[in-house]
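Below you'll find the structure I mean.
One protein chain is absent from this view; the other protein chains keep their places.
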Amino acid sequence: MATTTDDKSEQTDTETGLELHRVALYGALLALVGAYLSPLYSGLTTAFKTQEAYRNTSPLQPPIEGVTIDPWLTAGSELAFAMVNSFAMVIPAAVLSALFGSLTAYGLTKVDWRGQVFVLVLFLAAVFIPYQAVLVPLRQFWSMVGLSQVHPRGELVELTITHIAYGIPICTILFRSYYQTLDSELIEAARLDGASLARIYRKIVLPLSLPMFAVTLIYQFTQVWNDFLFALVLLSNRSNYVVTLELNALQGSMATNYSVQMAGAFIAALPTILVYILFGEQFAKGQTL
Amino acid sequence: MLQATGAVGLAAFAGCLGGGSEAGNLDELLEDDPDEFEALEIGHWWTAGGEEAAFEALIEGFEAEYPDIEVDSSPSPGGAGSALETDIKNRVVDQNPPSTFQIWPGQALTEYTDEDLLYDIDGHVWNDEMREAYLDGPIDVSRPDGEFVAVPINIHRLNNLFYNVDVVEDADVDPESLESPSDLLEAMEAVDDAGFVGMAQQTQSAWSTMQLWAQVLLGEYGADVYDSFIEGDLEAVESEIRASLELVVEYSEYFNEDASSMNDWDDASDYINTGDAAFFHQGDWAAGQYEGEDDFEYGEDWDHVPFPGTDGMYALNMDSFVFPKHNPSPNATVRFLQYAGTTDAQERFNPHKGSIPPRTDVSDEAFTPFLQDQMADFEASTEQPPSVTHGLAVAPSIQTDVEGAFANFIDNWDVDETYDDLVSSFD
């Protein structure tokens, strides 16, 4: 990430001011770490407390007396089937929208065609559309198609296809900006040798795209896993609930049991937190287009 | 241009795949003695505590009666039924409903009957024997448009006032002597002076206060004024509505201080258990919180009177089952609905649920002393006004708006604004 080599801060620091200055800087940084982690911290301490301990101790206090993992077991057993549903939806959705995005960006970047910019403007706008603007027709559309009547899991397929369609624009934009930086000479040369577009994609572009696939897959995984609105509108059978929906239901039925709620929130967030910790750089790249 | 083409294309594509046709009445659909039954899928939101036990007891009874029918429970927890409502609506619009589902009877059904989505079950389920056993209020809400479309399974009473006996004695207040909601305000003042919370209440979600207001209106001005309200004739009773809202605002002075951060009625009802508050208004499901407490006896430590001014009334909140069209299992559904209307079903379900049976011929042996008293009150009641909070009294679109009006009311306690909101709810 770092591109500048010069140090902007040290020059301003005189010999005597340096120490104090640095201390203040790290102080501020650490205070902010405290602020950013505090909701997670109070959630984590509470998730390990018995109801008794939760009532009698402050959320600041780590669980020392009255430690229990029961909230995790309760929340875990409530959320287990929904986690499975989420995975069943998110994996095909992320893979297919990334693949479509790559193909589309390739088709629109390395090929001469004047309409491509117009299509890209449509895609860019589609990234930012508030989903409320499509909810009613989406509901209508899927109810007419009626996959849910064909198979009990039909709703989940409907949701997956919807996520693929809505993931394509962002994936295309991400791949497009990446493909623009690719060396076009190699491709032009292959073209002159008479290679087909499909062959060029397979032999040259796809292998070069792997880092970008990591970025888009991580982006889509996080987006789709975290989605609540589409699931809320499209899923009506409890057995198809994805984890965000089931977590909301859990919160509703465990209204005052914060321990179970917090454990549930951590369980539901675990896959995205893991992905984030393992692939932080790619995650950041996806967010900044 | 592109968008329009896209829309037409999407609609046309979808149109090709639409659902099938459906029999116009049940005679064509049902077989007297089918070889086998499709699984019976029941949509409901009874997923916790006594509610869950009640539903299980009901299913157990049904399975004993009909061992050939497989029951597939399809719960939608959360949002006090709003999750189920949305799920069911989606599935009904998709022409893919469950076999039957839990729903408030009364006007809540009109959303379905307006589009002819429920079968008339007169004859197949409702018969003279059943009609005999039900009072007028429950019968009326089972046929909001004239045709019988629902079977009530339970009744919760709403016009209750629970109190902690020691606290009212300390404050020298006699709940039995309160004749109107205004009297109750004075009693709360006395309680407050004695150093207790006048009335325990939660005001984070709107429905508890909406329900409280409905009891105040009933108690202070009677069922006719209440009827004018639910029929949408608000102008005729404007001064009564304003005055009753005003009274609730005055009540709110005596609520527990943390009322607005409580999302749950049972947090508020705890103040009765702990002896911190004198009065508590809630549906009779609250009694379970006191009955479950050790050394806390009905009649000695906690007690109940009808909400002041509502003696002789039994304000109804009920659940029922219906027979949706495009039914996946007609032969199983009709048997379940018949069963839900029997004394056996209602005797199994209601003691766990903390409600009373809609049938008046159910033995009260299995019920707690509190519910036995309620059953006697019910049988003796002369009026059974339906709940506006629970969708019995007004159509769902109005009910949402009225609830919205109360969501604002608990925000700002502004009587004028709330009255205007209520008027526009009925537009």
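For clarity, chains are labelled A and B in written order, and residue numbers in each chain start from 1.
As a convention for this text, a residue touches a chain if its C-beta (ideal position, glycine included) is under 8 Å from a C-beta of that chain, and two chains touch if they have at least 3 such contacts.
Everything that follows uses one rule, which is that contacts and distances are computed from a predicted model.
S.K.: Please identify the absent chain by the protein name in its UniProt record; candidates are "Phosphate transport system permease protein", "Multicomponent Na+:H+ antiporter subunit B", "Ribonuclease P protein component 3" or "Carbohydrate ABC transporter membrane protein 1, CUT1 family".
M.R.: Answer from the UniProt record of the missing subunit chain: "Carbohydrate ABC transporter membrane protein 1, CUT1 family".
S.K.: Among B:54, B:103, B:187 or B:206, choose the residue that contacts the chain missing from this document, as touch is defined above.
M.R.: Checking the options B:54, B:103, B:187 or B:206, the one contacting the hidden chain is B:206.
S.K.: Taking the entire complex into account, which one of B:130, B:218 or B:410 touches the absent chain?
M.R.: Counting the whole complex, the residue in contact with the absent chain is B:410.
S.K.: So one chain is hidden, and I want to know which residue out of A:32, A:150 or A:189 touches that hidden chain in the complete assembly.
M.R.: Checking the options A:32, A:150 or A:189, the one contacting the hidden chain is A:32.
S.K.: Touch as defined at the start, partner being the missing chain; which of A:136, A:150, A:189 or A:208 qualifies?
M.R.: Once the missing chain is taken into account, the touching residue is A:136.
S.K.: Residues of subunit A in contact with the chain that isn't shown?
M.R.: Touching the missing chain: residues 1-12, 25-26, 28-29, 32-33, 35-43, 46, 55, 58-60, 100-101, 103-104, 106-114, 116-117, 119-126, 128-141, 162, 164-166, 168-169, 172, 176, 179-181, 184, 196-198, 201, 222, 225-229, 232-233, 244, 247-248, 251, 258, 261-262, 264-265, 268-269, 272-273, 275-277, 280, 283-284, 287-289.
S.K.: If you put the missing chain back, which residues of subunit B would it touch?
M.R.: The list for subunit B reads 2-4, 6-7, 9-11, 79, 82, 85-86, 89, 92-93, 111-112, 114-115, 117, 203-206, 258-261, 396-397, 400-401, 403-404, 407-408, 410-412, 417, 420-421, 424.
Operating definition for what follows: only the chains that are shown with their structure count from here on.
S.K.: Suppose each chain is reduced to the average of its Cα coordinates; what separation in Å results between subunit A and subunit B?
M.R.: Centres of subunit A and subunit B (C-alpha means) sit 40 Å apart.
S.K.: With touch defined as at the start, can you tell me which subunit A residues reach subunit B in the complex?
M.R.: Residues in contact with subunit B: 137, 139-141, 143-146, 148-149, 232-233, 236-239, 248-249, 251-253, 255-256.
S.K.: Spell out the residues on subunit B that touch subunit A in their complex, using ranges where they run on.
M.R.: Touching subunit A from subunit B are residues 7, 10, 14-15, 17-19, 47-48, 74-80, 83, 86-88, 90-91, 93-96, 263-264, 266-267.
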